[in-house]
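Here the complex is missing a single protein chain, while all its other protein chains stay put.
Then we have chain A:
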Amino acid sequence: MSLIEITDVRKSFGDNEVLKGIDLDVEPGEVIAIIGKSGSGKSTLLRCINGLETISDGSISVGGAQLLDDEAHLKALRLKVGMIFQQFNLFPHLTVGGNVMLSQMVVKKTPKPAAEAMARKMLERVGLDHKFDAYPDELSGGQQQRVAIARALAMQPIALLCDEITSALDPELVAEVLAVVRELAAEGMTLLMVTHEMKFARDVCSRVVFMHQGRVHEIGPPEEVFANPRTPELKQFLGVH
């Protein structure tokens, strides 16, 4: 059984069908890059996996937790899969430490000392333990995104979804965030990332998914997908002729 099972998922916004039957199975420890033009449905797919969007048809399960539209099932699913956003979405009224501790204490009912220890450990992992008492708006974009990663990791998910996590960053800050992701991949974390960092996808990912018009258009190991694109759409996307 795969860790993440996406079976014939369809999603419509009104009359507009953005996902037209997606099948994708992800094994533990796999790092998957999802690429494609904007509007191809890649972000929507990622958001469906942890229930930020409801699906119109099909099924999704992560580590045995089914995606169903009620609060108990959603919570069970979200405890298994963390998400990191393009805009960081840190809680501005809490310190860095508070951001990483909040959901542990509120959702998992972890006592404060244990939550704090976990928060420090995760912040150390992303190289920001010295910023524990700082507020998000005192940090650079790259630092904020690393805090967001620590916040997701503190819930000990079995998989992470990354939605264009470097797209809102200044170019010089991209590397520090990717370095953290690379490390996570090396430690065996299962990652699904929508990304425009083709070089990163080529170096780190085990499989690349090319989405086009709401379907998985091509899928395969990066060396194959990037070196030998089979369809004209992927060739055009990659700019090879």
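Quick note on the criterion: a contact is a pair of C-beta atoms (placed from the backbone, for glycine too) under 8 Å apart; a residue touches a chain by one contact, two chains touch by 3 or more; residues count from 1.
Basically, contacts and distances are computed from a predicted model.
For the chain of the complex excluded from view, the name given in UniProt is "ABC transporter permease" [choices: "Lactate dehydrogenase", "Acyl dehydratase", "Na(+)/H(+) antiporter subunit A" or "ABC transporter permease"].
Here the missing chain is touched by one residue of A:K42, A:R78, A:K131 or A:R146, and it is A:R78. In the full complex, chain A touches the hidden chain at residues 50-52, 71, 74-75, 78-79, 82-83, 85, 87, 89-93, 102-103, 106-108, 135, 137, 148, 151-152, 155.
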